[in-house]
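Starting off with a structure, shown below.
All protein chains of the complex are present and in place, except for one that has been dropped.
After this line comes subunit A, so read on.
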Amino acid sequence: MITIKYFGMLAEHTKCTEEQMDFKALKLSELVQDLKVKYQLNPASFHVALNHKLVQDSEDVTLQFQDEIALLPPFAGG
């Protein structure tokens, strides 16, 4: 399984805070591309975290079983 989490305006837009997918050894960039298409996301509107760490280049990452991916809109703490 792979878990995908959505926060803030992205949770509002996708009407979903978390979903699970069957594991496939995709590149992270491929998964993100699928999500962009599925939810018509603007790529400039979010960052991607993998297992609680921000990912700079999702081309370089191949998903592992039980990975947790999060789509994060701009931060607003403070």
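Just so we're on the same page, a contact is a pair of C-beta atoms (placed from the backbone, for glycine too) under 8 Å apart; a residue touches a chain by one contact, two chains touch by 3 or more; residues count from 1.
In this section, contacts and distances are computed from a predicted model.
Enquirer: Leaving aside the chains on screen, match the unshown one to its UniProt name from "NADH-quinone oxidoreductase subunit K", "Anti-sigma regulatory factor", "Branched-chain amino acid transport system / permease component" or "Molybdopterin synthase catalytic subunit".
Expert: Choosing among "NADH-quinone oxidoreductase subunit K", "Anti-sigma regulatory factor", "Branched-chain amino acid transport system / permease component" or "Molybdopterin synthase catalytic subunit", the correct UniProt name is "Molybdopterin synthase catalytic subunit".
Enquirer: Consider the whole complex, including the chain that is not shown, and state which of A:Ala25, A:Ala44 or A:Ala76 touches that chain.
Expert: Looking across A:Ala25, A:Ala44 or A:Ala76, the contact with the absent chain belongs to A:Ala76.
Enquirer: Of the residues listed, A:Lys15, A:Lys38 or A:His52, which one is in contact with the missing chain?
Expert: Here the residue in touch with the unshown chain is A:His52.
Enquirer: Could you list which residues of subunit A touch the chain missing from the display?
Expert: 5, 7-9, 12, 49, 52-53, 70, 72-78
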